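Below is a structure I'd like to ask you about.
The complex is shown incomplete by one protein chain, all other protein chains being positioned as in the whole.
Up next, chain A:
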Amino acid sequence: MSEALKARQHVGKSYKKVDAATILSGRAAYTEDFVPPHALVIKVLRSPHPMAKILDINATAALKLPGVEAVFTYKDVPKTRFTLAGQSYPEPSAYDSLILDQYVRYVGDAVALIVAKDEATALQAMKVVRVTYDVMEPVLDMRTALDHPTVIHPEDDLHYNMPVGGDPKRNLACSYSRVVGDIEGELAKCDYVVEDTYFDQATLQTAMETFRTFCTLDQFGRLVCTSSTQIPFHVRRHIARALEIPATKVRVIKPRIGGGFGSKQTACTELYAAFVTWTLKKPAVLIYDRHEANNCSTSRHAREWKIRLGATKDGIIQVIDMVAISDAGAYGTHAFTTFTAGEHKSVPLYNKGKAVRYESNIVYTNHMAGGAFRGYGATEALWPLECAVTKLAKKMGVDEIELRLKNLINVGERSQVYAPDEVLESGLLKEAIAKAKTMARWDERPHSWQIDETHRGGLGVALAFQGSGVANVDTASVEIKLQDDGYYTLYTGSTDMGTGANTILMQMACEVLGCPIDHMTCYEADTDVVPFDPGSYASSTTYVTGTAAKLAAEDLRAKLLKTFAMYLEVAEEDIDFDGVTARTKDGQKSMTTQELAPKLMVSFGHEAQQLVGFATWGSHTSPPPFMVGIAEVSVDTETGQVTPLDYYAVVDCGTVVNPKLAKVQAEGGIVQGIGMALTEEINYSSTGRLETNNLMRYKIPTRLDMGTLHVDFVESHEPTGAFGVKSIGEVVINTSCPAIQGAILNACGAELTTLPMISEKVFQALMAKE
């Protein structure tokens, strides 16, 4: 493989992102920068109650204010239910939403859309809209949701595309259970059993650019929706369904976006703006402030896990038993799939045992809906699993890494929860662990030590899988054109969120064509122009869209060779082509793409034919990238304050296409995970209001809260992916919480079971120990 790597021209090279100069210049690049000057401003009137039925909305006074264009309520919108979840059709998320509904289901749910000439007028109008509610008893604890007297979705037209174990009349959004083997019987045979309850909070993705959309009508009267989204094609489909218009009437464009992390895999603002523009036939813009972004979007799903692990004295983990209750919140966006994805990305780490159970009721509550957040269920499932493996190692008196190595899946093996024909096809798991141990000097030093009079240090470890795309679902198409000037344009529907997706797709395509990278441009995420792509989520872009890009480039290269052969009047195999110049092997004749392209655009001589490479690709499998994280922390034993000191990480994402961008992905994921582990607290008031709804209260890490990161890679070769790639975007958030939990445990004996591990909880755990 190293020989092949050496021969590569672009894959494995740290190119700067193609959009770098623009996005760092202050020139227009993001949604808000392109809003037309006279766009109407939309503001959303929101419910102060967690659960209520709207009896009356009186907008008479608001409509009398100069500059107020319209006030829309549930009476004005189409009655077709849909899901806001960005998933390929048929979505496994319940169709339980309307643009505006007579029921409001969390504090912040939409009641009315106020449309005015400017923001100040809209806000003034909002104050004089009178709403009469029938306030109902809310469901504010997921543990009491099932069969609660209040039914959160009483409507009869709630619809599922497929069975997902839901029963809305019982507040059950969906449910999942897989049992392999005899759990109780095998546990009885185990020499060591550990059991605990772990909780993960509904963390917020917190992209720096909040949700925003503006809509216009084009010269044909079609709706053009420009939005900060990860999922342009899914948004187009959602808009068409919700407005009851054909999708051909809708165009969705994504400019550069200020982060996503899954939050923009759900359509938060698009349908409101689309409805207003389509109804009034005028441009309109909706921009969420930070309070709305935190309070009225979607979060990670809160889950309470009861986990049991059983091991025999030979060190084999025989039983993995994970039973959760999960908080879907008010709507079922991503509720089923985040839970099931979590199984496939956690349990397979340890495949030597005899019994597995993975199960949850996912219940509706009157909290903000859960959705997609980097890690998509795996982060949540690996938190209890990896904490419990550490607990088991402690109970058995063995090294935490040794126990993991003994139970680790090997390449070529099946997991109990894999599909019948599925095996782990690649992965340098043991090599990654060995490298991380060396970096952290795991074998050379104690894992618990006194730093000074009041501080103790500790090391903790966690392993993680993720996937690369959704197997059998995610399917990307890529088109590459030879333009009339002899340069190439790559068209993709994947959405670069700042990760460098456009850049690495070009690296992969140029690797095949052979041309320098500046002979290609990339055009992305415009549903009128680019071929279908589900969007950027599920760690799919490099693996799924990247493989489609490689195949499209191969298609175009074959066509180029054939055409050059015709013009140079030799056989194809007698041509050397470097992506720019085709030379006959005898050195007698040559022609460049710049010379060829204009000939293809006129019908003089040969038949005119613009050359286009095209490919559609999806995978039968979702190969897991792998990560080892070792956290080193200091704990103040007088206050419980945890300070991250160093984080050692080794990632196997298959072939690394762009080392610097991959490294920053890893660093960003680790720090987002550190936030989840230590600072990002979610608090609801007793009346169901989210209190951690701004950046003062919801504390994402600053650059002083993370210690020093040490990231390295091992590169396995995934046989199903172009150039051996897997994925990097999500796996990197998964180790922070359990590794830090283990480090705190080693440092001072405080055993934390709920996130975030803030100082009060650590201090209480220390007190409980004494």
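Methods note: contacts are C-beta pairs under 8 Å (C-beta built on N, C-alpha and C of every residue); 3 or more make two chains touch, one makes a residue touch a chain; residues count from 1.
Please note the rule applied: contacts and distances are computed from a predicted model.
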| item | value |
| --- | --- |
| Omitted chain (choose from "L,D-transpeptidase", "Carbon monoxide dehydrogenase small chain", "ABC transporter ATP-binding protein" or "Nickel import system permease protein NikB") - UniProt protein name | "Carbon monoxide dehydrogenase small chain" |
| Omitted-chain contact residue, chosen from A:G86, A:P168, A:P232 or A:G258 | A:G258 |
| Selected from A:I152, A:V671 or A:V762 as touching the chain missing from the view | A:V671 |
| Touching residue (missing chain; options A:L463, A:M706 or A:A743) | A:M706 |
| Residue of A:D101, A:E209, A:E343 or A:D555 in touch with the missing chain, whole complex considered | A:E209 |
| Of A:A7, A:M162 or A:M696, the one touching the omitted chain in the full complex | A:M696 |
| Hidden partner interface residues of chain A, rising order | 14, 16-17, 19-21, 23-30, 32-33, 120, 205-210, 256-259, 261, 289-291, 497-500, 658, 660-661, 663-664, 666-672, 694-696, 700, 702-704, 706, 708-709 |
